[in-house]
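Here the complex is missing a single protein chain, while all its other protein chains stay put.
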Amino acid sequence: MPLLELVDVTKIFRTPYGEARAVDGITLSVEAGETLGIIGESGSGKSTLGRLILRLVEPDSGSVVIEGQDVLALSRGELRKKRRHWQIVFQEPFASLNPRLTIRQIVEEPLVVARIGTRAERRLRVLTTLEEVGLSADFMDRRPANLSGGQQQRVGIARALVTNPSLVVLDEPTSSLDLTIRASILRTLARLRASRRLTYVFISHDIETVRHFCSTVAVMHRGKIVEVGPTQEVLMAPQHPYTQSLISAALPVVPYAATVATTNLQGQIS
Amino acid sequence: MTSLGGRASNWAKQSRAWAYKRSGTVLVVVAAGIIVGLPLAAILLRLPQNPLQPDVESMALAPNTVHWFGTDGNGMDVFSRTIESARLDLPISLAATAIALVIGVPLGLFATTGMAGEAIMRVVDAFAALPIIVIAVVSIQLMGGGATDVILAIALVAAPRFVRLSRAAAISLRSSRYVEAAVAIGCSPIRVAFNHIFRNAYGVILVQATLTTAGALSTIAALNFLGVGVKPPQPSWGAMIEDGVSMLIRGQWWAVAFPSLALLVVIGSLNIIAGAIENKMERVEHTR
Amino acid sequence: MNKALQVTELETEFHTPKGVVRALHRVSFDVQDNEIVGIVGESGSGKSTVVRSITKLLMPPGKVSAGTVTFAGRSLLGLPEREMRQIRGKDIGFIAQNPFSALNPVTRIEKQFANIAKAHGVKVDPSERNRALQLLESTGVRDPERVMRGYAHELSGGMAQRVVIAMALYLNPQLVIADEPTTALDLTVQRQVLDTLRRLTVESGRSMLIVTHDLGVVAAYCNRVLVMYRGSIVEQGLVADVFVRPQHPYTISLLNSVVRPEDETPYVPDGGETPDAGEPESPDPSKVQLSEARRS
Partner (left out) sequence: MIRYIISRLVIAALLLCGLITLSFGLVSLLPGDPAVALLGEYATPADIARIHAELGLDLPFWERYLGYMSRTLSGDLGHSLFTGSSVSGEIMTRLPNTLIYLIPGLALALIIGMASGTFAAYRYRRFADKTFTFWISILMAMPEFVLALLLLFVFYQQLRIAPAPIGMLSSAQITPPHVTGSVPIDAIIAGQWATFSSILGRAVLPIVTMGLFFAAPFGKTVRSGLLQVLQSPQIEFARACGLRPAQVFRYALSDIRGSLMTYLVLLFAASLSGAAIVESVFSWPGVGSWSLDGVLKGDVPVIQGFVLIMGSTSLLGYVILDALITLLDPRTRSKAVAGRRQPRERSTPAITSANS
């Protein structure tokens, strides 16, 4: 049984100027341990889809089942209790952290809300989670504004992981970060995926990132999924014209540079 | 990026920066001292002259060693009366602001949606269209005219501003990313409201409260100047100024100048404190 | 080949209440005729400050403290603002990052074209308007007549950026400076806009300086590249050389983070820490300015 299953999920935004079908009848499934990449341009509805999965936005129709649980059938209170198992990391790290709380308060809050552990146990859990995402204990009493963008995003990841979730939606977690930092955040996420056996839904507009990070990819265009399949297959031999245009528009950095550069680096170190 | 300059110029710059920063702090401490100290002085200290004692022997005297600020047309000591006014004027404006806050903020924070929210906003809008002084005068007349009535009238006039402000803050915060994040980790609506929305909105509200206190002080002075509100012989800055106008026209400036100066200093102090809070809030949020 | 732009030993400082922050360290480079030069770097590396120092668009507390900028045989840094203004828009065109925040929202596009012409003493007549129309058409704007009569908010992102490009090229500048011209655009649109830009600049005898953080853009469009790190140019040369045989460890780290992110270790400068692990990155001077303005 897949860990996450969406059937014919639709979300229509109604504005005074008419209706916009942000997500239009999407059916998807994600196996446990898999990483599904959702790729699309701005306005394709990919972020809305991420929020629909976690019911941060109420769908108009369709069904969302996670770990055999019909998410849409839950009452508000039940949903709140379940949230610790299904988490999200946002695109803008600074905006997604409450500026008035310390890092410890931010990471501890999911535990407090879920009533997990005593005060001392929670403290320990926060500490180990922060270390796991690459932040030392020094950060505990700082506030988000005193951290760099990459560090803020690590806090966001720690907050999502502190309750030991099974499914994490990553909504463009690296798109607002610098290249070198982007790479190290992705490595952290990959390491955590292996050590904690996490299932990711990775939303992105960057083909290169998806190529390196995801096992399966779904291409979204105007609220619909136009193509889905194993990443290598989809990116090497795209079937849908939209996927083709997307891939041909990408500007790769000269591929052979990598090997040469690596040897060069090794040469320097030795 | 690195800091520049030789050791000497660096030191000079640092000390200048320190003095710059310090001068702001000193200003705020002085301002706070005035706001707290004046009413305390009026209550605790023995004033050099009885502020309520007319004296036909010494009418309209210029400032001298006995009457530091001179005397008014009834021969009352201007210095003592100026200090004594703080006993009522400041607490009244603080109380009025507090009441306006208690009424306005919850209304604004929780009336963001639905028919009730719309209705409240329309009332707030209608209030904004009315001349404030007239409303204040009418409501004081309506209720009688004691200190409590003045407090209630000013609170009534100031409350809509808090409704508008806290509602705007709540609406913008409600759509913020970190409130969405709080929902995503399973916070209850009450936890979201207090831990995330109020915690970030109280700065603006505090600033507005300080400014409202300044505004209340000014309105009270205007009311007393027009002869509404606190009744004589209890002195108030507005009434003292009104009494002194005829002297002013004759060139005897002190009966108007000193209560005016007191008003200016106290309102100015409140404005300085509001500015300092605003700066502090900005610094916490935008250190980057 | 002639040098369209020559920058030598440029140093820029920001005078903040907390002290002086040096944003650029002895930056030297040139742009030849008919060539596209890319400046790459991460946020806070000073790449935008370079552009603003050259065009003298730097706002206080930023100040150029040393160096020379020579453009078409004239030294720009000593020029009074009056003469500099004549050069901007006419001899040096500027393309902004986000077209919607660059165009005036309440002024018709044609009026904005006319304003540029007026500022440079060009008479605004129907033939002048036709030239603007043709320019819009050549940047790939559909129905230029309607766009001219409309406002910025009626356009899509790609179309708006084409309008900005047309404005930058309106008075035939020799040099075009583009500050992250496609960052705000979608992938499919980005390529079209860059193609247009290349066609209208180097292929028409102009040169271009393009600031970006996207190595792909540099690889596909630039002849030469400058790599900036913490206010200094750490490496420069032909794209083919720099991307194939990077010399500086930072460049290597930058390239690896794109090509093989899975086993990249971030660059650590001598005696310093990884920007991401220890202290927060030094503040981006342009952000310092803004937050101060907001405060008042």
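Descriptive notes on the structure:
Which chain is which? They are A, B and C, in the order written, and residues in each are numbered from 1.
Everything below uses one rule, namely that contacts are C-beta pairs under 8 Å (C-beta built on N, C-alpha and C of every residue); 3 or more make two chains touch, one makes a residue touch a chain.
No experiment lies behind these values; they were computed from the predicted model shown.
Of the candidate positions B:P106, B:G146 or B:G227, contact with the hidden chain is made by B:G227. Contact with the chain not shown here comes from a single listed residue; of C:V7, C:M167 or C:V193, that residue is C:M167.
Listed here are the subunit C residues that touch the chain not shown: 55, 57, 59-60, 85-90, 94, 96-98, 101-107, 115-116, 118-120, 151, 153-154, 164, 167-168, 289-290, 293-294, 296.
If you put the missing chain back, the residues of subunit B touching it would be 122, 125-126, 128-135, 137-139, 141-144, 161, 164-165, 168, 171, 208, 211, 214-215, 217-219, 221-222, 225-228, 238, 241, 245, 248-251, 253, 256, 260, 263-265, 267-268, 271-272.
Everything that follows uses one rule, which is that only the chains that are shown with their structure count from here on.
Look at the CA centroids: the one farthest from the centroid of subunit A belongs to B.
Residue positions 280 of subunit C are each in touch with at least two other chains.
For subunit B, residues touching at least two other chains, in rising order: 286, 288. The residues of subunit B lying in touch with subunit A in their complex are 176-178, 180-188, 191, 195-196, 199-200, 284-288.
Residue ranges of subunit C in contact with subunit A, taken from their complex: 42-43, 186-188, 190-191, 213-217, 219-220, 243-246, 249, 252-262, 264, 266-267, 275-277, 280-281.
Residues of subunit A that touch subunit C in their complex: 41-42, 134, 146-151, 178-184, 186-187, 190, 205, 207-209, 212, 245-246, 249-258, 260-262, 264-265, 268.
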